[in-house]
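Take a look at the structure set out below.
With one protein chain removed, the remaining protein chains of the complex are shown where they sit.
Letters are used for the chains, namely A and B, taken in the order the chains are written, and counting of residues starts over at 1 for each.
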Amino acid sequence: MWKFIVRRLLVTFPQIVFLSVLVFVMAQFMPGDALTGLIDPNISPEALEIQRERLGLNNPWYVQYVDWLGGLVQGDLGQSFRFKMDVTALISERVMNTILLSLVSLIFTYLIAIPLGIISGRYNDSPLDSAITGYSYLGFATPIFIFALVVLWVFGFMLGWFPTSGSVAPGLDAGSMEYYISKLYHALLPGLSIALISVVSTIQYLRSEIVDTKQKDFIITARAKGASENRVYNKHIFRNSLLPIAAFFGWEITSLISGTVFVERVFSYPGMGLLFLESVTGRDFSVVTALVLLFGIASILGALLSDIILSIVDPRIRIK
Amino acid sequence: MAFLEVKDLQVYFPIKGGILNRTVEYTRAVDGVSFELEQGKTYGLVGESGSGKSTTGRAIIGLEDITSGQVLFEGKDITDKKAKNKNFRKDVQMIFQDPYSSLNPRKRVLDIVAEPLRNYEKLSKQEERKRVQELLDIVNVSPDSIFKYPHEFSGGQRQRIGVARAIALKPKLIIADEPVSALDVSVQAQVLNFLQEIQKELNLTYLFISHDLGVVKHMCDNISIMYKGRYVEQGSTKDIFENPQHIYTKRLIAAIPDIDPRNREKQFEFRKEVTKEYRESFNNYFDSNGLAFGLQSISDTHKVALPEKG
């Protein structure tokens, strides 16, 4: 197993390097550079050119890449011209919010998906299964922001159970108990919105795993041993079907990213996703670049996590 | 000049390992195998799973890369893949084990059987259809069924369709890899009889690969027994069954269930003795790695893997 994990880590490294090159090239194609927006429009082009030279913006691309990478490693992601602050500081403020939101939606996803997937798989082709599968198709087909709008309208505005925007109630002391509870309370509704959509793939995945495992020979062996039907399901079918779901966990993170981008917008939730959309529409390219890089790294690490989890839970990979 | 001559054939498969996934070792699937085939005869290659018998067949026809050694077909060296020219590919055909997966389920019988014809002979639609119907007639499948799909046939019929495809180009050598292992006994009988019939008609040579000694005994003129990539014994069918010399051969023969229930006790005793002998004399027949020694001739036709004398 260790060999497998080390080998897997070795593959991850070039992936991240490749991603950084891609992001860098993308950033180069965007109009303007680090100076755009910082400078008084009345300044003479000659002076600008001197500044450019001083900042290394006229160097060949690979030198600029190495400089950029050096900055990255030290946590320097450039300047946001809209907020007039370091991108690093700007993002770190939002990162915690998004992580909280992701965590909440992950928990919701598994709380909803696992029971539904199990019911759907165990009683496949029953009316209940058809209903669940029907919902899944609806979920596959509906864009997440429409779902989020409906949830917001019903629970936020009509019923008034949850706050409709922001990540925390104003006027609370950061660090107090109330503050944290309010943070969690604000994350619930957007988290649920993401979960309601992201469950569908997990439900269907789990369902097909269970339907598949049900027909395996070792299930017959279990029945022949005298295991009751509940035991057959709990000890043999679910356990074996959950294994790929556990491995799917890392990929879930990747899909969350796309979820947060839209849901944060709908709920005006100040996380990375909202920042991303604002930066795109505001042409705040240094922020966009930094966020794309972060999202990309999160996806790569998600995939890595999936493989590592699989190697730990599956004895066929573990013992080698 | 032998019809087919295999000299010191080796097929190694790399085992990947380590952090960088480099080749760390080799599995010696076939490890120095030599034999000669006479035209019109049936040559049996027997062994259990992992013995390398199928790999040997696949290497000859070019489905596996040959690590070293030489394969001569009608005197021409065809070891290298490039040397396996059009004629060779026409003259040597293969029949596979599983009649359920070796026929493309989306193709009609006509297309399956005509495929080799289309590659090698330019026939008009009518001629092609006529040829396919003739071939189906030879293999006892109704010529009216050319527009059916494989799933509409039973296992035995499918295997015969596979044979029709194999003989479409009038090959000289057929490599049959466990051709009846997936079939029921009565169907097996159909296919075996039929293979013998067309052998006589077309003067075919068979390399018959099987784990079933009963079938091999019925079909073959000469037999080789393989174990872990090496030959342990080689001889005429009579040599092997009436005068087995290697302990592994004896063990294989003893393992065949006797079809007469009255011989039961005798058979158990015999098996027990052979097992005992196998355990006690293992070191006389296998080297320190548990592999067979080189072959020593004990008669004109009979060779056994024994340590060199002295």
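Rule of thumb we're sticking to: contacts are C-beta pairs under 8 Å (C-beta built on N, C-alpha and C of every residue); 3 or more make two chains touch, one makes a residue touch a chain.
Operating definition for what follows: contacts and distances are computed from a predicted model.
*Asks:* Looking at UniProt, which of "Dipeptide/oligopeptide/nickel ABC transporter ATP-binding protein", "Chemotaxis protein CheA", "Ring-1,2-phenylacetyl-CoA epoxidase subunit PaaB" or "Cytochrome bd-I ubiquinol oxidase subunit 1 apoprotein" names the chain that isn't shown?
*Replies:* Matching the unshown chain against "Dipeptide/oligopeptide/nickel ABC transporter ATP-binding protein", "Chemotaxis protein CheA", "Ring-1,2-phenylacetyl-CoA epoxidase subunit PaaB" or "Cytochrome bd-I ubiquinol oxidase subunit 1 apoprotein" yields "Dipeptide/oligopeptide/nickel ABC transporter ATP-binding protein".
*Asks:* Which of the displayed chains are touched by the chain that has been omitted?
*Replies:* Output: missing chain touches A, B.
*Asks:* Touching the absent chain in the whole complex: find that residue among B:Leu213, B:Ala292 or B:Leu306.
*Replies:* Counting the whole complex, the residue in contact with the absent chain is B:Leu213.
*Asks:* Looking at B:Ser154, B:Asn203, B:Asn283 or B:Ser297, which makes contact with the chain not pictured?
*Replies:* The single option touching the absent chain is B:Ser154.
*Asks:* Using the touch definition up top, pick the residue from A:Met1, A:Ile16 or A:Leu243 that touches the left-out chain.
*Replies:* A:Leu243
*Asks:* Quick one: say which of A:Leu101, A:Ala222 or A:Leu274 touches the chain that got left out.
*Replies:* From the options A:Leu101, A:Ala222 or A:Leu274, the contact with the absent chain belongs to A:Ala222.
*Asks:* Considering the whole complex, not just the chains shown, which residues of subunit B touch the missing one?
*Replies:* 48-49, 140-142, 145, 154-157, 184-190, 192-193, 196, 211-215, 217-218, 251-252, 254-262, 264, 267-268, 271
*Asks:* Name, in rising order, the residues on subunit A that touch the hidden chain in the full complex.
*Replies:* The missing chain touches subunit A at positions 216-218, 220-229, 231, 235-236, 239-240, 243, 314-316, 319.
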